[in-house]
Every structure is written in C-alpha cells, then in structure tokens.
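Up next, subunit A:
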Amino acid sequence: AEDPIKVGILHSLSGTMAISETALKDTMLMLIEKQNAEGGVLGRKLEPVVVDPASNWPLFAERARELLEKEKVDVIFGNWTSVSRKSVLPVVEELNGLLFYPVQYEGEESSENVFYTGAAPNQQAIPAVDYLKNELGVERWVLAGTDYVYPRTTNRILETYLKDQGVADADIMINYTPFGHSDWQAIVSDIKSFGSAGKKTAVVSTINGDANVPFYRELGNQGVSASDIPVVAFSVGEQELSGIDTAPLVGHLAAWNYFMSVDNEANYDFIDAWVEFKGDEKAVTNDPMEAHYIGFNMYVEAVKKAGTTDVDAIKDAIIGVAVPNLTGGIATMMPNHHITKPVLIGEIQDNGQFSVVWETPSTVAGDAWSDFLPGSKDLISDWRAPLRCGNFNVVTGKCGGSAEVASN
Partner candidate 1 sequence: MWLTRPLREKSTQIFLGVLFSALIVVTFLHLFMPQDSALHVSAYTVTLLGKYLCYALLAVAVDLVWGYLGILSLGHGAFFALGGYAMGMYLMRQIGDRGVYGDPVLPDFMVFLNWDTLPWYWQGFDMAWFAFIMVLLAPGLLALVFGFLAFRSRVTGVYLSIITQALTFALMLAFFRNEMGFGGNNGLTDFRDILGFNLRSDATRLGLFIATGIALAIGYLICRGIVTSKLGRVSVACRDAEARTRFLGYRVERVQLFVFVVSAMLAGVAGALYVPQVGIINPSEFSPLFSIEIVVWVALGGRATLYGAVIGAILVNYAKTVFTGVMPDAWLFALGALFVLVTVFLPKGIAGLLQKRKKAKDDDTATGQEATA
Partner candidate 2 sequence: MLKIQKLNQYYGESHTLWDLDLDIPQGQCTCVMGRNGVGKTTLMKCIMGEETTKSGSIEFAQDVELTKKRIEDRSRLGIGYVPQGRQIFPLLTVEENLRTGLAVRKDGSKKIPERVYELFPVLKEMKHRRGGDLSGGQQQQLAIGRALVIEPRLLILDEPGEGIQPNIVAQIGEVIRKLIEEDGLTVLLVEQKLPFARKYADRFAILDRGRRVAEDEIAGLTDELIKKHLTV
Partner candidate 3 sequence: MSMFEQLTNRDQVFEFLAPAASPVDVRHGPILYLEDVNVSFDGFKAINNLNLTIDDGELRCIIGPNGAGKTTMMDIITGKTRPDTGSVWFGSRHNLLTMNEPDIASLGIGRKFQKPTVFEALTVFENLELAMATDKRIFPTLTAIMKPEYRDRIDEVLEMIKLKTLRDKPAGILSHGQKQWLEIGMLLMQKPRLLLVDEPVAGMTEQEMERTAELLTSLAGKQSVVVVEHDMGFVRSIARKVTVLHQGSVLAEGTMDQVSNDREVIKVYLGEEA
C-alpha cells in the first residue's frame, strides 16, 4: 500500500486547556478510525500523529514545527485558544502546512494555510444579539468577558453594532475579569442593579472556561433568573455544562452553530459513534467537535477532489467543497477559508442540554474581517486565483501587508 496520510493533532492534553481540547483530540481519532474503516482516502490509510503542546503557547509553535518538519504530516487539526493559533500561524505559513481550526474566534485573520471551521463573530455574536433584541426586547446590555482578545474583540464589534442600532452608551455595561475568575459576587450584584433600571436587560457573556461555573452559581444564588436577566454565552457548550449543576441555569442561553440536542439523524449517528468511542454513556458532543467533523470531511473531500495530499493542490481544491453538517444543513468552504454555518440559539435545560429556541433561516458565511471595526471594514479575503489575498483592501485596491507572505 501507499504511505499513509499523516494527520497531525495539535491539542493540549495537559495544562489548563486540556479540559476543552482533549475531547477534540479524541474526536479526531474517532473520525480517523471511521475513515480508515471505510478504506481511508484514495486507498491510503490515515495515520494520526498526536502531540501535546501542554497549554503552553510557544510550545504550540514548536510542536507545529515538529509535526510539519519532522513528522511531515499532511494536515494539522488543532488549537483552541486564539493565542495558540497566533503562535502556530507563522510556522504553518513558513512551512506551508494546513491547519484546521475548530473554535469560534474573534476574526480579523485570514491565512492561506488556515481553515477556520469555527464561527467568526458574525456567525455567533451578531445573530445572538439580534435574537435578544428582536425576540426578547432587550434594551440594556451587559457585555461580560474574560480579559483576552476574543472577548475584547467580540465586545468591540458588538458595541459598535449596538450603537449603530441606537443603543445609548449608558445602556451598555462592559466588564472584564481575569482567566479562571472565581469570585463573581460583586459583578453579579452590579449586573443586578444595572438590570433594575426599568429596561429589559441581558448579559452577553464571553466568559471563558472555568470561570463560568462560579459565575452561574452566583447568578443562581443571587436569584438572577433567566426570565429576569437572561445570559447568552458564546463559550458555554455541552461540555462546560457537564461540569455544572444546571438546575439554577435553566433558561439561560447560548449561541452556537451546533447543539448536541439538534434533532437530526446525522447528529444522532455522530453521538452514537462518540458514545461508543468514549465508552461513556454520558459523553457529550459540542460545537468545536462538529467543526472538526466538518473540517475533517472537507479535507477528505478535498483530497479526493485533488487526487493528492499536496498542500497547494488541497488549498485550491477545498474552496467550494461542501459537506453536510450535523444540524441538517450544508457547510461550504468559502474563498476566505471560513465556512458557512447556521446560527442556533439554545436555552439551557436541566439535563445539561440546550433546547434550540431560534435559528437563522439559512446558513451564514463567516467573515474574516468584521464590518464593524474601522480598521477592517474595507478588507476582504479571497484565496482563489488570481486575487490570492487574505487582506485585500477594497478601497485602495491593494493586498495589505502580507503580500510577501503570500508569495513566500
């Protein structure tokens, strides 16, 4: 047989991010196993190469280099945090690798070598705010986040967006907390008073990771219920809920592109496979896992289409590739290396699942560059010939500063 196709898996298995990323590694292993059971791709088996960047950002770059230079993998699936992606980015560009990034992120990036299968802000944050405004009549906004770039950027975008819609300064409260923040007493109390001004108030939460549990606990204990002040979260999924006592949370919201509870045969099959793979009846699936599912299938299709695993060939072939997602729709790889996704709003239920209460009528294509940030509203990304540019300025008609990189 031919050499196997080597698939690098770059997810933290230790350190603070292991909590989120371990499941993604397992997802990849499961997908690869399944693909191999079906005979691989182009008659070649797939071979996973797992490394542990240990939640250490420089180590991500080092491991990526190891995967590409030493292990000579054909493609990498990996990363969770933005900073780890930023760390890896120069390496995959230098060594001309392929990276599939499965997590919702702040946008403002488009690399020739990276495929963003998670949501850009316009595929999560904006629709969620629209829902709150239009369906729940929210007029007053708390933007609460962990102090790092994803929440900062998302909140900037939302702030601009809300103000464009006529929301007054006084009706927006912005709050940042450190990673792993565990004492939410004062903040929840502030949110409560902010919410007692007579207008319907909601919290848009970009609070990350471990900080969520104490946050929701405090909300519950201080008697902030979803019917008073709903919280819509962008980083709380089924996996996070599996570590929370959900009873006091019922009715709070999350915006994602996938929920485990979605009633769809493909989804049920995926869940069955996952439960079997993990050997744990309680194993849950979540949005980034779906993103890997989509990304993996897109890669497989692209390899089939190109007939090779050659990186440049894949880059050309993958644009336009469409595969089914797990919510009954189709995900298509766009020229800006982002994909089309439906946006779903779900309410937390007492069983740790979300019940979908609203969804976009059709899928939304991801924007690499936000329309709501002054620096980027004129930029577009298109990696097809002849443009081949990740940051084309439509006003000046020039490809931004990365022209050199593109020809690298």
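Basis for inclusion: all candidates are chains of the complex that A comes from, given by their letters.
Please note the rule applied: a residue touches a chain if its C-beta (ideal position, glycine included) is under 8 Å from a C-beta of that chain, and two chains touch if they have at least 3 such contacts; residues count from 1.
If you're wondering where the values come from, they're calculated on a predicted model, not measured in any experiment.
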Which of 1, 2 or 3 touches subunit A - same complex, any copy: 1
Subunit A to candidate 1 touching residues, read off their complex: 13-14, 50-54, 56-59, 61-63, 65-66, 69-70, 81-83, 86-87, 89-91, 94, 108-109, 147-149, 152-153, 156, 178-179, 373-376, 379, 390-391, 393, 398, 400-405, 408
